[in-house]
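The structure appears below as structure tokens.
A single protein chain has been removed from this complex, and every other one stays in its place.
A, B and C are the chain letters, set down in written order, and residue numbers restart from 1 in every chain.
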Amino acid sequence: MNLLIALLSEGANLLWFMIVLPAVVGILVWIFREYHLPRLLLVVSSAMINLVCALSLDQAEGFARSFSFGPCGLELAFRIYEFSALFLTLTAAAFLLVSLYSVVFLQDQKSAGLFMFYMFISLAMINGALLSDNLGVMLFFWEGILCTLFGMLLINNLHQPKTAVRALVLSGTADLLLMLGIIITVVQAGTPKFSEIQRLPITGVSAVGFLCMLLGAVGKAGGMPFHSWIPSAAEDAPTPFMVAFPGALEKLLGIYLSVRIVTDLYDLQPGSGMSTAVMLLGTLTIIGGVAMALIQKDMKRLLSYHAISQVGYMVLGIGTALPVGILGGLFHMLNNAIYKSCLYMTAGSIEKQTGTTDLREFGGLAKRMPLTTACFTLCALAIAGVPPFNGFFSKELVFDAALESNTLFYLGALLGAFMTAVSFLKMGRVAFAGELKLPMGKKTIRETSFGLLLPMGVLAILCLVLGVVNTWPLDQLFGSALGITEVYSGWPHSTMLVVVSLAVLALALVDHIYGCKKTGSALQAADHIYYAAGLKRIYQAAEQGWFDPYRWLVSLAGVFSDFCVLIERQVSWFYDTAAVKVLLGTGDRLQQANDGSLSRYLGAALLGAAGVAVIFIVML
Amino acid sequence: MDAVIYLSLGVMLVAGVMAVMLPSMTKSAIALAVASAALGMILYELGGIWAALFEISVCSGLVTVILISAISLSNIDKEELPKVYEDKKRMALLPYVLIAGGVMLVAVALWAGFTLPVADQAANLGTYLRGILWNNRQVDIWGQIIVLLTGAVAVVVLFRERD
Amino acid sequence: MWFCLGSVINLPGFGWEIMMLIIGFLLIIAGAYCIIRTYHLLKIIIGMEIAMKAVTLLIILAGLVNGNLALAQSFVITIIVIEVVVAVVAAGIAVSLYKKYGSMEIRNLRKLKG
Partner (left out) sequence: MPILDYITVSFLVIPLIILVLNNLFSKQFVERINFKLVGVVAILQMALAVAGFSLLSAAHWEDYRFSLLWDWTMEEAGYFAVNSLSLVFLFCIGFVLLVAVLVAKATVEQRKTAFVNLVLTLLLGMNGMVMVRDLFSLYVFLEIVGISSFVLVALFQLETGLEGAFKYLVMSSLATVFILTGLAFVFMQTGSLQYAQAWADWLSVQGTAQLYTYLAFILLISGFALKTGVVPFHSWLPDAHQSANTAVSILLSGIVIKVAGIYGFIVLTKLFPGFPPVALALRILGLLSIVVGALFALRQTHFKRLVAYSSVSQMGYILLGLSSGTTLGFLGAMVHIFNHATFKSTLFTNAAALSAQAGTLELGELGGLEKKMPVTGFSSITAFLSTAGIPPLAGFWSKLLIIMALWKSEAEGFAAVALLASILTAAYFLRLQKKVFFGQLPEKFGAVTEIGGSVKFAELMLSAVNIAVGVGFPLILLFFEGRGLL
């Protein structure tokens, strides 16, 4: 304990501690992987210590520390300041809940120890990435998360690592772009230090660097076009993974970097072409993600598409480059982390009880799982943007910024909000309302365990609290961290926006009822959109994966690999046949020439002497 | 004096070529002894008395004895010898090779300014042989002693029947 | 051959030093030719000896040219000693081979090859 105090007393040590503690705990968890109780205690206590550390860093004045190591002037530069301390705290808080949920969820499973090991290593990496003041060091931690991600996806699917490979390829591409962007940025700025780069103008090469970095950051958050591994991960990754990574931690990290790129590294002007491009990316992500969510019949898959879609709001908000947009984007990120994690958790609870998340197989759980239903409802209301939940306020801020920038994007975002509401109406009604329906083989179900309910409940209540008391997050947390003096908290300033949003929600309700009437079932309530003229084609194409960049990459890679196979054949022919034949043949010839005759030996030696003479003559 | 050197050089060359070309081993060995003696003559004429003595006694003497005794050990029928070893046929080209080589060397000497180099006079050590051998070449003398020891061991090894 | 030598003698600027050099080279060629062409083990020793004679000649010539004949003489004496020992060893090996094969035929020595 003394050691801990000593460690905590010095701020610089705390920086190290934030990285070393999770790594060490990860290893300890893996060592005690056989025992549930020590694991639980270890995980919860260390997650709490992590949170305490983060909070104390948040309280401290901003400062920077460099630890030089290695021969080539490499240094490990860390810096803590308000913004990163805020994210550190948010991460720590999210991690506490997520890890509690995970450790309870996985308590009977063999892979729990390994999973928690990866979780803690990921936390170490995330902390490192948030703390580092050097772009290169940050990239190192960033890539570390990719590794742990790959490991976690492999846990249950060692023999069919399709999803893991897909995630590796897509996230890897995103990270590659990030790396490229970082290289360009460092070259342009002349320094690898975050704190020394002063808002580079986005022109020429810098524009490429900006775009690459932003794509890399958004890609980590799960935005288009690096999203398609998330839905497939929903199918075969453990639910805690979905809660932790696409739900909360990756979003935090990706949005953190995006905001820093837009506000610190580069000078993104509102209304500029680059801003429009980013907003377009955000809008496309919103619509694309939610449109696919609409027709999903599996809870986790549906939520995954929402996870993608929600990133769009954040990117849209950040892309406006207006303070209100950035603030909205950040707030939305926080809200999304809360309600999306909670939603995943409810899906996980249902999975734990019923054994499935396929909406066609169960329904009417409200009576048997009232608390889960309540959590779900709160979060669904929040994600749909119903006042006074937190999602409403953040969405309004994003809408405000989008309307100020470009009406088209505002309309796109509205469309997204509409479809979000529709899809959650559908899911909520199917899963919880109506008569109890259980999958084959299940007779009865119970409410889920306390360990799972606790984080869910906390998160669900937070949804309401943060909505009602939005002054605190908006002004105290993000506003002061970003240095925004204007006050955006409280009820939205523009009544028109609120009216339109409420109208959209009402429209969604009407649409849902219409859908139910038409098809006779809540499950297919959204299917009329699917069957609408023209849209069906697009959906079919989407279902076949035509919009999946992974597939594009794969088919592109297919052509490339055919080409490579052609070359490879020639090369392997050269290696396996030609080179061997030539070498062995030469060896044989030499061997035949060396027939043991002394005359030949002498002749060869004299020829050698003549050869040396020739070398001398040539050199003369 | 020059005439003696020219003559000895000529004898040496001819005897050497004959030693190579003669089909009879005994005659070959004798031709080698003659070449050796001619070399000894040259050494003597140039003032290398000790070297000449060694050359004549050891090389033309001892080596010839060794060769002759080795030849007599291998008592092949004299009639068979030329047929088996085909020396006459295989050595027939030597004079042409030598003439071609000689002409080439002379040509190089004549047209390419083939003169002997000027020595670094500063490095010259004008001492007598005894002084040289005992002052300057003690290392070589130790070497000679070890060579002789090795030779003795070798003779013991090679000429004794396997035990 | 005599004609050739005679014409060399009469050329201006051609002392016996150059003659010695040329004859030394020619004897080395003759010795090497002998070693390469012969089928008789002892003939190889003779060829080696001839080449060594030529080398002795060249060393003495070198001493003559640089005026350090005494040193050259000491070299020659050492060379002669070594030469004899090598010749003895070679003859010993040749005789041993003769005892194995019953002939001094070099073409017996084809066991080691490749």
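Here is the rule we go by: a residue touches a chain if its C-beta (ideal position, glycine included) is under 8 Å from a C-beta of that chain, and two chains touch if they have at least 3 such contacts.
No experiment lies behind these values; they were computed from the predicted model shown.
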Omitted chain - touching chains that are shown: A, B, C
Contact residue for the chain not shown (choose from A:E235, A:D562 or A:D588): A:D588
Chain A residues touching the omitted chain (full complex): 583-584, 586-588, 590-591, 594, 596, 598, 600-602, 604-605, 607-609, 611-613, 615-616, 619-620
Touching residues on chain B - with respect to the absent chain: 114, 116-121, 123-125, 127, 131, 134-140, 142-144, 146-147, 149-151, 153-154, 156-158, 162-163
Contacts of chain C with the absent chain, listed as residue ranges: 28, 31-32, 35, 41, 44, 48, 51-52, 55, 58-59, 61-63, 65-68, 71-72, 75, 78-79, 82, 85-86, 89-90, 93-94, 96-97, 100-101, 108-109, 111-114
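Assume only the chains that are shown with their structure count from here on.
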Between chain B and chain A, distance of the C-alpha-averaged centres to the nearest whole Å: 90
Between chain C and chain A, distance of the C-alpha-averaged centres to the nearest whole Å: 86
Residues of chain C engaged with two or more neighbouring chains: 37
In chain A, residues with contacts to at least two other chains: none
Chain B to chain C touching residues, read off their complex: 2, 5-6, 9-10, 12-14, 16-17, 19-20, 25, 28-29, 32, 35-36, 39, 42-43, 46-48, 50-51, 54-55, 58-59, 62-63, 66-67, 70-71, 73-74, 76, 84-87, 90-91, 93-95, 97-99, 101-103, 105-106, 109-110, 114-117, 119-121, 123-129, 131-133, 136-137, 140, 143-144, 147-148, 150-151, 154-155, 157-159
Residue ranges of chain C touching chain A (in the complex, touch as defined): 32, 35-37, 44, 106-107, 109-114
Residue ranges of chain A in contact with chain C within the complex: 591, 594-599, 602-603, 606
